[in-house]
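Before any comments, here is the structure.
Only a single protein chain was left out; the remaining protein chains are all shown in position.
Take a look at chain A:
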Amino acid sequence: MTTPTDTTTPHLQDLVQTVHKNLKHLADWSSLVIHSSPSFPRPLITGLPPDPVYIDPDSASTYNAEDKNSPERSQHEWVLPVDLREKWTLRKWAQMFDSLPEGYWGESGGKVRGKRILLAVVSDDSTVVHYVVHDGIVKPRQN
């Protein structure tokens, strides 16, 4: 399923287009870029959400939504479009995280942030459901 040639198959490209349109027009993301290079097991999207998708629990009390210059505001996210009918395994997740570029991932809560992917699950009725997937364990947030 996750061979490098997969990134060019039409059904994956269609998925990416669906999620791209959804992020652009419904979720109001900016700086959207589609990455379909063969170095990724699957095509990915990067972009900047209007509001941070994840805030570290340690910085939740100091995070100021009004402050346009806070580090949380400038965090680009990697989005992985998948179909609801696909089966995902830990191995595939590991491949996805390994394919992401190493280096600086921004900061959250004064700490260097780890890798994370926003999983965008496309359903037949055009709903896109998003899940934040971290590379490793993170501190749980307060409800």
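We take it that a contact is a pair of C-beta atoms (placed from the backbone, for glycine too) under 8 Å apart; a residue touches a chain by one contact, two chains touch by 3 or more; residues count from 1.
Keep this in mind: contacts and distances are computed from a predicted model.
Chemist: What does the UniProt entry say the missing chain is called, choosing from "Small ribosomal subunit protein mS29", "Thioredoxin domain-containing protein", "tRNA-splicing endonuclease subunit Sen2" or "Ubiquinone biosynthesis protein"?
Modeler: UniProt lists the chain left out of the view as "tRNA-splicing endonuclease subunit Sen2".
Chemist: Just one of A:Ser39, A:Thr89 or A:Ser126 touches the chain that is missing; which is it?
Modeler: Of the listed residues, the one touching the omitted chain is A:Ser126.
Chemist: On chain A, what residues meet the omitted chain?
Modeler: Chain A touches the chain not shown through residues 9, 11, 14, 17-18, 21-22, 25-26, 30-31, 46, 48, 60-61, 65-66, 69, 71, 74, 76, 83-86, 101, 103-107, 110, 121, 123-127, 129, 142.
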